[in-house]
Each structure stands twice: as structure tokens, then as C-alpha cells.
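Could you have a look at this structure, given as C-alpha cells, before my questions?
Note that one protein chain of the assembly has been removed; the remaining protein chains are unaltered in position.
Labels run A, B and C following the written order; every chain starts at residue 1.
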Amino acid sequence: MEKQALSKLFIRLFGVVVIALVVWRVVTVGIAEGYPTSFWISQGINGLVLGGVYALVALGYTLVYGILFMINFAHGEVMMIGGITGFFALQFAAAQGWMEGSTAVVVAALLFILIMGMLGSVVTGVTLERLAYRPLRRAPRLVPLISAIGASLFLQYSVLLIFGVSPHSYRKPDLISGGIRTGDVFIPYTGLIIFFASVFLMLGLYLIIQRTKLGRAMRAVAEDKDTAALMGVNVDAVIVATFVLGSALAGAAGVMLGFHNTVVKFNSGFIPGLKAFTAAVLGGIGNIPGAMFGSLILGMIEALGPSALGIPTEYKDIIAFSVLVLILIFRPSGIFGEILSEKKA
Amino acid sequence: MAALLEAKGVTKVFGGLTAVDAVDLVIERGSIASLIGPNGAGKTTFFNCMTGLYRPEKGSIHFDGHSLVGQRSDQIIGLGIARTYQNIRLFKGMTVLENVLVGQHVRMKASPLGAVFRSPFQQAEERQAKEFAQELLEFVGLGGEGETLSTNLPYGDQRLLEIARAIGSRPQLLLLDEPAAGMNPRETEEMIDLVHRLRDVKGITVFLIEHDMKVVMNISENITVLDYGKKIAEGKPAEVRANPRVVEAYLGPGVLVDTSGGLEKKGEKL
Amino acid sequence: MLTLENIHTYYDRIHALKGISLTVEQGEIVTLIGSNGAGKTTTLNTISGILTPKEGTVYLEGERIDHLPAHTVTHRGVVQSPEGRKIFARLTVQENLEMGAFNRNDTDGIASDYERVLSLFPRLRERLKQAGGTLSGGEQQMLAMGRAMMARPRILLLDEPSMGLAPILVEQIFQIILEINSQGTTILLVEQNAQAALQVAHRGYVMETGTIRLSGEAKTLLEDPQVVEAYLGF
Partner (left out) sequence: MRKTFNIGLIAFAILTYLTLIGLPTRLAGATQPVLAVLLALFVYAVLRGPARETGMGLGQLLQHGLLIGLVAGLLLVVEVGFFNSLLGDGVKIQPVFDQIVPLNMAAMLNVRAGTVLNGEVSPIAYAILALYLALAGVAGGLLVHFTRSGAAGSMRGVHIPGTRWFTILLPFALFAFIYYLGLDGVTTFGNDKNIIRLLLVLMATGSGLFALRAAHAGLEQLIIGALLAVVLLCLPFVLNQFQNSVMNIVFIFVMMGLGLNIVVGYAGLLDLGYVAFFAIGAYVYAFVSAPFSSPYISALLTGMGISPQSPLLGYWSAIPLAMLTAAIGGVLLGIPVLRLRGDYLAIVTLGFGEIIRLFMLNLGDLTNGPRGLLQIAQPTLFGVAPAALTTHLDAQGWIFLLAILGSAVVAFVAIRLNDSRLGRAWVAMREDEDVAQATGIHLVQTKLLAFAIGATFAGLAGQLYAARQVNIFPENFSLFVSIDALALIIVGGMGSIPGVVLGALALKGLPEVLRGVDEYRIVTFAVLLIVMMIVRPEGILPSARRRRELHSEDAELPVDEDEQLEGGHA
């Protein structure tokens, strides 16, 4: 009795100390540095944009985890391939002169690029599922994870070998290269587009899951594959559909990140992929709204954290991972709870 | 007889569902007692509260002078309560003998350093552990199976091995969760005999959950009946059998009583 | 209607069914009884396509269905209500029932079956928007059977419908099984509760360690001394 209470108390105490330290640090830095409000707003907006991208990728992790209980470690690479495909689509569109056309043409071209990127990711995701994951569906959990690590490496280095080392630079058309300036706050158009497109796609996904027959089948398969099959659900098809949805979102993220960061290369999916996974875990893996909020929170922490704590921005990854570790210490199933945890009894 | 274990007002809630509801229970030292009731009545949950897997929201459980609530399961087995599981949970990749050796873990003391340098103490302890494991296997009737992989044992023998593993920890109280489930009549007879020998030869107090009324009525000195998490009756077998509430909630008027004992798969979740 | 010929099924290396042959005629209730591990559930899983037999054939009205995946077997009208109910705990009661009709597109037919199920199990109507996991054991069993009915099965495979239910509910469930059958659905029933099963069934098979030990009219089996000793005695 005493022991368990003591360890719980210890963890709580530790939590209080950590929070107190962070608050103290933020307050002292805030006073000492005295950044203008506009700086914080700009950073906050960056955080939301980053969060939006993470969310699109995080949803893929969460979807696959929700159904197969495996971490699709290669999901970041699926996103990267979307970015690469989008890059070539952009080259093609530029060669046709679409990027200098009227607004309508440019918008259509951008949509074309987005869709091509999504297609590239979908093909990759589905192929992965077929070749690297499906044969392992009944294997112990470690086995598909290792296979996924292999897939991640394979995709990265194949892209490196096939498309070369040099980064591929996205050139934004004029239409989206500017931004809105109010006072000292500058909001790039790409940021706006990313944020709203993310929200739009996430809502779409949510509706598919909750309202459609496919979504219902996905939820049923997540709970119990054999019983779902007894109801006449083609489990393989539903799993493929899950990969299609997750990969499509990742592809969209890849293209948007390409426009935002202006470059894509073989390893540009790796760190965002890890971050997105972190975000999914933060929100409670398997939990769709959790993944969205976890991503936005992580984006904000990354954007605001270094300045608020008064440390160099190089440490933003450290902050992100530290947050992950801390959250998991206090809430092992994420902030919003792992929806599917009871399956794993 | 003195009470070995005494539970008072034990309550366990899952979500909104009260799985165990203010249950009082006393197990006499040296007795064989049973816990019965329909599926989902909270029997296994009660076991889990006793062995530290769950922590009851309310109530106290005292065992041999120690409070059990809040203790971890590895501490509880150290105090002398061992158990088996409804859906057999052996260490599948281990041999039969190794399973029983793990069962003795809590009674062994050699440190990792002792293992690396093969200290005389460690060697003696390992040798004794192996001898004791062999003895226990012979006790349950698996003497020749030491090197068999535990998953390769037939179903009934797996149950026996679980009991051997549990008594490896030299418990005072052994909790058996449906020991006769899925056994044919002959195996059930043997199980009844084993439970008797556990108490008579090994001096272990036995508390068991069982659906097979043949077993329950045959060996229990005391029966507690749970329904919807509440204790609805307790007493000697004859008393319980005659209790109208038990008949209504569990035994039924007779025609449709499940007498075949046990159910194929137990993963009943709340 | 349904015929199994010399079925051998393996779980990994374990030889679970060793040459099972049985038949179910149109309109019958046939029960499979036997102790734990005898292979009753394995037999149902082999019929419904969750498991594939290594040897032997399953015919449904003369057509082979033994190598079809589970979801297409359902499409042919063989519907299994699995052991332990296996309702989808996080889907609502309504969604669970809709899952039952997953392969159907006849909106009108689905609607009428929906009404039929709800009138068979009035308790479910009160709980339509509730998550399946919050139902009591008896209600879950009703939901599981209702869900299977939603597929409009030609033959319904019921696995342990009385498992873990209070005796009063058990009686109800068996009443409903009789009613479903009287409405024209053929039923293959797996039961631990051999007595009750043999009372509602027309014919029965007794299984033991992967083989069929005895078979015959349910009434005969009820009086068979071997059956009485092994499965019915108290």
C-alpha cells in the first residue's frame, strides 16, 4: 500500500517540479528577452502550420495502428515520396507553362500536383502493405516493426539512388509565394493553405470513419478481424483502404511541406515522420481526434518552446522528444487516451 | 480454525460498472473453499484484487497479518498467495521444468553477480531449485515431462503445470481459477484428487473458482456465491445448494442447468 | 443443405479436426455437442471460412465452399454468430446490426429484417444508440444473434449462445432459437449445455477430440447411456 502510493506521489511531485521549473524559466526568459507580441503570434502561426502537417502524417500512423496494432515506421517515407512525386509533377506543370497561367490554371495545376503527390504516396503505401506487412499479419509484434524499419531504410536509400543526392527544390508559383502582413505579423500563403487544407482533409477523414459504410467496416476490423470477416467484410480490402487513406493524407502533407520548406530529399520524411509519430502518441495512438490535437500541440511546442525557454532553436527536436517522454511518464496512453488499449489486454 | 485471509467490503469498479460490490469473505487456514456464480459475476475480478493485478477502490484484504491492497503482485506472491489462470497462461517458450523454476523465483536469492561467477551459493540454490521443481512435477503427475516445451503439453497437463508453477513459490494460499474447465470426467476426477492432496500433503489452503458443480460440491468446505458482483450466499455446499437465491440466480430450476462443466474459451471481458 | 466430408483442419501443427463428416438438412436444427477442445468451434470456423481445411470438402447445396475466404462464405448465406458473442464493443447497437447486413444492398429487405430483429429482441430497441460494450451479457448475446440474422442467413451457425448466461436467460435464448428456426432458418448449434441443445435440436452429433463419436436423432442421444454419462450426468 505504502509503496505504490509513494511511487505515485513521487511521480506527481516530479511532475510538479518539472512544471514549476518550466514556468519559472519561461517567466524569467520572458522578462529578460522581452520579445514583442507580434513575434509570439508569428511563432504561434508557424506552430499551427507545422502542427497541421504533423497531423496529416500522424493520422496515417494512428489509422494503421488502430487497425493492425503496428507502427508503420516507414510512414514518414511514404510522405517523402509524395513530396518527390509532387516535385516531378511540379516540374511537369512548369514545363507546360501552367504555373504562369491565370489564377484558375495555377490553382488547377496546384491541385494536380497535390493529387499526383497523393497518388505517389498511395502507391507506395499500398505496395508496402502488400509486400512487407501483409505476410506478417499474424507474427509477433516485433516482427512487422522490424520489417517496417527495413522498409523505411529501403525507401530512403532507393530514392537517394534513383533520384540522386541533390535536394529537389520546389519553386512556388507567384500566386502562393506572398503572404498576409498585418502589423509585424507575417502569414505566408503556404502556411494558410497548409493549415486549412489539413483541417479540411482531417474533417473529411473523420466523416469517412464515422459516417460511411467503409468507416464502419474499418472500425469493426479494428476491433475484431475474424468477426468482421464473419459479417462479410473483406478484411484485406479494408486494410488496403486504410493504407490508401493514410498514405493519401501523407502524400498531401509531403507536397505541402515541399512548398513550405521549398526542398525535398531522400531523408526529408524521416524526422517529420518521427515527430508525427510522437504527436500521434501524444494524443493517444489509435485515437483520431487525439492525433490531430497532439499534432497541433507538438507544433506549437516546437515553434514556441525554444524562444520561451531561451535556448537555441537547434534544441527544438530535443524539446519535442522530451515532451514525448514526459507525457508518457505521466499518461502512458497519451493525453486523450489510447482508444484501442483495451484490445491489448 | 483461524482466518488465513479476510476481505472486507472489497469493491472494484470498471468505468461505470461495479464488477465486485462490497464483498466480505473469510478463508479459513487449511480449508478448501470455492467461489461460484454466473459468468461476469466478478469472480475472476475478485481473484485479481487479491493478487494485486487490480487495486480495489474500496475495502480491505488482510492475509496472514498483511494488508494486500496496494501491494504489487510480485510482493503478494512473496507473502504466500499463488494463483493459476482461467485461460492458461504458461510461459510458452519455456520447457515444463523452466516454468516451475520461474515459479520458484520469489523464493530464490542468488544475485546476477553470483550467476556470472557461479558462486557456491548460487550453484547450490540452482541445484535445489531443480530438485524441488522435479519433485513438484512428480507431485502433479508430470514427472517425465520436464524437458517438454510447455505449449506442447496436452490441455489438461497444461493446467497441472500451472499448478506446479504456482506451488513452486511455496504458497500458503493457492487460488485456482476454474481448474477443471475443459476437462473430461476422468481428468476432472484427477483434479479433485490433486486439490485434496494439495491441502492434505502440502498443507496449502485452496480457494477456487469453478463452474463444474461436481467439483465444487465434492471438495469445498465452504462456498461463496457471487452474482452481479455481490455476495448472495455463503456456507456449506448443502446450504448453498438449498439457498433459493442461488437457485434463482445461478443453479436454475434444474432442466437447463449447465452441468457439463466449464466453457470452451474464457476471455469474458467486462 | 450443408455437407461436410472428411474434413481435416490444423491449427499450426495441431491436428484439430480428424475427418469430420456431417450433414444439415434444410429447416433443421442440428447440434454439435462435446467437451472442451473436442473441435466444435473449429468445425464452425472451418465451415465459415475463418479456417481452411487441409483435406476434405464442404458443400453448400452442392457447391464447394471450403476454400472460400470468410467474407464470401457469408455472402452465400452461411452466417456464424461466434463464440463469446464478439459484438463490436465500440460500435453502437444499431451499427452492430448494420454490420450484420454488410454485404446486402437491398435497402427494403434490410429495413424489414431490422424490424424483425428488433421485434424478436425488444430489449435491443431500447438501446440502439448505446455502445455494444455497455450491454449486459444477455443483451450482448441477443445482439450477436440479431446481428447474424441481419445477414438473412440461409443457415445460421450458433456458437455457444448460452455461454455464461443466467439460467432464465438461457431458456429465453433457446426459445428464440426455436422461433428463428420456425421462421425458416436452418441452424447448426454448438453447445456445451448438451441437455438444452438436444432438447431443441432435431438431430445431434457428439464430438470428441476432433472426431465425431456419435450421431443421431436428438431424442435418441438424450437417452443414450454414453451421452448421459459423459455430458448430461450431474
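Methods note: a residue touches a chain if its C-beta (ideal position, glycine included) is under 8 Å from a C-beta of that chain, and two chains touch if they have at least 3 such contacts.
Computed from a predicted model, the values in this text were never measured in an experiment.
Only one of A:Ala94, A:Val107, A:Val126 or A:Leu153 touches the absent chain when the whole complex is considered: A:Leu153. From the options A:Val26, A:Leu119, A:Leu136 or A:Val244, the residue with contact to the chain not on display is A:Leu136. Of the candidate positions B:Ser31, B:Ser60 or B:Ser73, contact with the hidden chain is made by B:Ser73.
Seen from subunit B, the chain kept out of the figure touches residues 51-53, 72-74, 76-78, 83, 85, 89, 91-94, 98, 101-103, 105-108, 110, 112, 114-118, 122, 125-126, 149, 151-152, 165, 169. Residues touching the missing chain, restricted to subunit A, are 70-71, 88, 91, 131-132, 135-136, 139-147, 149-154, 156-158, 161-165, 274, 277-278, 281, 312, 314-315, 317-318, 321-322, 324-325, 328-329, 332, 344 (touch as defined at the top).
The rule is short, and it goes like this: only the chains that are shown with their structure count from here on.
Centre-to-centre separation between subunit A and subunit C, using Cα means, comes to 44 Å. If you average the CA atoms of subunit B and of subunit C, the two centres end up 32 Å from each other. Put simply, the C-alpha centre of subunit A and that of subunit B have 47 angstrom between them.
Among all residues of subunit A, those that touch two or more other chains are 342.
The residues of subunit C never reach two or more other chains; the list is empty.
Against subunit C, in their complex, subunit A makes its touches with residues 213, 216-217, 219-220, 223-224, 226-235, 339, 342. Residues 48-50, 69-71, 74-75, 79-80, 82, 86, 88-91, 95, 98-100, 102-103, 147, 151 of subunit C are the ones that touch subunit A when the two sit in their complex.
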